[in-house]
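Pasting in a structure now, in structure tokens, and then I'll have a few things to ask.
Left out: one protein chain. Kept in place: all the others.
Chains: A, B, C and D, in written order; residue numbering restarts at 1 for each.
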Amino acid sequence: MRRLIGFAVPVVVILLWQLVKSTGLLPYDNIPAPSDIWSSTVDLAASGELLTNTAHTLAACLGGWALGSVLGLLLGLLLGLVRPAWTYGMASVEVLRALPAISFVPIVVILLAQTVEMEIVIAAWVAIWPVAISTIDGVRGVNPVHQDLARTLGLSPVAKVVKFALPTALPKIVVALRLSLSAALVLAIVAEIVGDPAGIGYALVEQQQSLRPAAMFSYILLTGVLGIVLNFILVWTLRFVPGARQAAGGADDAA
Amino acid sequence: MPRRTRKSGVAPLRGLLPLALVLVLWQVIGDSSSTFFPPPAAWFSQTWELTSGGALVEGLLATLETFVLSLLAATVLGAVLGLLIGHVPLAERLLGPILEYFRFLPGVALVPLAVLLVGYTESMKLYVVVFGALWPVLLQVRQSAKSADVVLSDVASTLRLGKFAAFRKIHLPAIVPGLLLGVKIAAPLTLVLVLVVEISTQVSGLGKLMETAQQNFQSGQVYGLVVVVGLVALVINMLVSGIEGFLLRYRPQN
Amino acid sequence: MTVEATAPATETADAFSCSKLFVEYRTRNKVLRVLEDVGFSCAQGEFLSILGPSGTGKTTLLRILAGLLSPGEGSSVRFRGKEITGPPTGVGIVFQNYAASLLQWRTVERNVALGLEGRTSKAERDERVREALELVGLADRGKDYPWQLSGGMQQRVQIARSLVMRPEVLLMDEPFGALDAMTKMQLQDELLKVAEVTGATVVFVTHDIDEAVYLSDRVLVLAGRPATVGRELRIDLPRPRDQVTTKELPAYLAARHRVYEALRAESEAQ
Amino acid sequence: MTVEATAPATETADAFSCSKLFVEYRTRNKVLRVLEDVGFSCAQGEFLSILGPSGTGKTTLLRILAGLLSPGEGSSVRFRGKEITGPPTGVGIVFQNYAASLLQWRTVERNVALGLEGRTSKAERDERVREALELVGLADRGKDYPWQLSGGMQQRVQIARSLVMRPEVLLMDEPFGALDAMTKMQLQDELLKVAEVTGATVVFVTHDIDEAVYLSDRVLVLAGRPATVGRELRIDLPRPRDQVTTKELPAYLAARHRVYEALRAESEAQ
Partner (left out) sequence: GGSGGSTSSADGKIRVALNNTNDSLAVLVAEQQGFFAKHGVKGVSTTTLNDITLVPSLLGKQYDLGFSVAPIMLRASSSGVPLVAVSGNNGDSPEDQSVQIFVRPDITDVKQLQGKRIGSPTLTGNINIATKAWLSKNGVDPAAEQFVQVPTPNMIDELKAGQVDAVEVINPFITVGKQAGMRSLGDPERALSPNYLGGTYWIASKDWTTANPQLADGFKAALQDAAQWIKANNDKAYTALAAYTKVTPEQAKKSPLGEFTTEVSQDDLKIWGDAMKQFGGFGGTVDYSKLVYTGSK
């Protein structure tokens, strides 16, 4: 019941929006009223179009996120734990992670065509960095007493990583996973807007060009909902990873 | 005592070696007549053309200005919101869901909306960029605030520090490492977002140059500008790492 | 459980008084009742020690007195006659987990100065910090960071931090636990001096029977599961006390014996 | 500084031997020399205690023996005749800062099992963990997380974690510091039993003179600034020892007195 308070703010925002719209204070065609957005959402859902497009974008986002996160984790472990790798690689990573993925879309299109694989590559590219940087930061934060302990127990390098470095880094990695999830979703959509005519991103453009701004907003607002659902699933899944629960900030996050 | 790794530190420039190798390789085996994959020498010559009219410097300055302002705004806003929802349960319940929602909205799709409401101004760029760059700081700060040792809160309350003093002396320093991690993630992201906004509105900046080059099929220039962006990112990162080293100077060094 | 009769203190003269105090910790899969029907009072200016097996609830009790933890519904805990709702003024606390209680980003000096900032002039603050650090034998380590100190030194920084506030009430959780005999004795004497000069009330958790007897006016033994006040022993030794002469008094040895017996009896009764 | 003569042990029978050992900590603005010209050896199977004022360098010394810290250039530290370069196998350590040494994300059980994982079968591991937890009186707290335990309990978890490995050498830094007298005695006896049965060598840092005398074959007193081995005292008490009968022996009281005097003399000499 107390969690319902979280709906207060959105409800107020929607009511205000509807109000300015119906009083004509906001005369722009490209900002439709919430009521219109709702009815167009219902139509899109009924036609099945919503589901198809969402499924496409979801596949691209999750594929990119999973690929990027795994690569980011491995990269982070390498750079965080192997000193020479950091010395002879970190600056390159700093350069790479600032490159705007969007300007690579045409090039990736040459290599992979306008396909979901292209979207996955673009989404993965942005998902790598938060995870890599957080992993580096996390594994280096292993408390000195724990470092001593791991050494006296004579643990293998792998055991040190699994039992000390990763759990220490976990809270930061969890946050990074959540960040890379949203980044992957946004970039999958961007890739659809400029590169691959499919999914939510293309639907946005298409609906707008077909003079249906309400339907376009349906997709934009749907994206946020999709994000919340994905995030909820992520946080929920993490409950089964030992130690990650506290890291994820508990169940309250899921709302 | 070699066993402790440095917790922070500026990445040495030797780290550019792998990238340099790739570029050299590209130059050697690349096809100089390729339209989309020209070798690095062509990047340089094509990009050099941009310096003649001052276009490159002008674009760089415009991008940097938006970047600096956006990163500052994103850091402050992210830290404030992160602390608020990390420490105040009511704020978390009230704002948590809507923030979580906003986090996933595709900022690029909102550019037209921002333009409509704010216009083709620098502040429009700022709003859009901050909207997208705020999250790493917010989430990391919130995480740090939540996981701060309870004993520290006990110290604050038994010393009867006022709310403000407790915040300034205990809660704020305790989130500094998390805040810095957030900024480290946010800084390149901010740069990317500035470029994306510039690319899609073509108001000014390196993004505008990049998009123009792309429309002109001057791939060499696109790559050259990408290199410029990478160098900017490297400098920014060194600054952030330097600040981190200074703020966390209390930590063990070895 | 026998409770030796003590003269009931008048309401206003009590620093603390508890009755029907109980505490439960709620964890994911169970509820752990730690304290049960704890009742005692501590007069103003009294030096009260709390002893008991590891894990009985001494730290828990101290946190309740400090207003950091609310006891179970129906418990009554009063400070100077008023129900405790939050940390009262004039109460200083020395935590058991000394390492976690120091601010890692502040030097020793600035850790000690923490509670004084904004409340005294800079000059007075510096002076008091210097005095406090001298008292605990760390005058020359003021500029170091906590991680550069040994365990015992960190504990002493914490003691200095609470003494520098000149509290009227001091709650101390095994403050001398990580100290060698010499340093410990020296700090015991300093503590007694401070308490006498300022008239401070001290509630002192320790595992060291000698220490409890040497310092206290009264000793509470917590025991049982959930724990309650098993015994209450008055220590009638003349003050000021002295490490050599007091400890040679037959009354000291007798008190020591009584406390030891009480502890053993309580532990075995479990 | 007087060093009482002890029979020089043969090279191979020594678990540890140090000579000309010194350590410096380099911090931003100064170099702090902590140990200077420390030389001693510890025979295999010996129980050696180290006493000394807070901040002398006991923890530092233990970390060097554990191979966790390299001493200054020119120092020699050998384990079984070989120069120490990293943590040797078969050495267990109990850290002074118990709160920091437990893994907060693992239950008590899994903290204790840590070193066994992948080295024994699951069944054997469970069995040994159960035994170790029983030994320290925490058999019923295996499923709890460290933050749900009291200070003394956390320290006991750490002890169980090192005992479960059945180490040939045990380095213990104030392991019983946060325990009440009863629990402490009980664990002292368990430790002696374990050491005897397994023939383990123990290097034991403590501030408790009684404890040092009761447990040890030999006591080293570290003192001075920088610290060195001020005294070395052999404790010739019959084994097995007993909390009541041993402590009533005149030899016990004499040894206790000697250690006390040595400590006082060293502290005052500073």
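In the analysis below, a contact is a pair of C-beta atoms (placed from the backbone, for glycine too) under 8 Å apart; a residue touches a chain by one contact, two chains touch by 3 or more.
If you're wondering where the values come from, they're calculated on a predicted model, not measured in any experiment.
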Neighbouring displayed chains - absent chain, whole complex: A, B
From B:T35, B:T51 or B:S123, residue that would touch the chain that is not displayed: B:T35
Options A:I110, A:V162 or A:V225, residue touching the unrepresented chain: A:I110
Touching residues on subunit A - with respect to the absent chain: 27-31, 105-107, 109-116, 118, 193-198, 202, 205-206, 208-213
Contact set of subunit B toward the excluded chain (per top definition): 33, 35-36, 112, 115-117, 119-120, 200-203, 211-212, 214-219
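Simple rule for what comes next: only the chains that are shown with their structure count from here on.
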Of A-B and A-D, whichever chain pair has more C-beta contact pairs: A-B
Centre distance in Å when subunit A and subunit B are each reduced to the mean of their C-alpha atoms: 16
CA centroid of subunit B to CA centroid of subunit C, Å: 49
Overlap residues in subunit A, where contacts from two or more other chains coincide: 144, 151, 246
Contacts with two or more other chains, residues of subunit D listed in rising order: 27, 68, 97, 100
Complex contacts: residues of subunit A adjacent to subunit D: 143, 145-146, 148-149, 151-155, 159, 163-164, 167, 170, 242-243, 246
Subunit D residues within the subunit A interface of the complex: 63, 66-68, 86-87, 89, 91-93, 95, 97, 100-101, 103, 105-106, 114-115, 117-118, 165
Residue ranges of subunit A in contact with subunit B within the complex: 2-3, 5-10, 13, 28, 30-31, 80, 83, 86-103, 106-107, 110, 126, 129-130, 133-134, 137, 140-141, 144, 147, 151, 171-172, 174-176, 178-179, 182-183, 185-186, 189-190, 193, 201, 204, 220, 223-228, 230-231, 246-247, 249, 252-253, 255
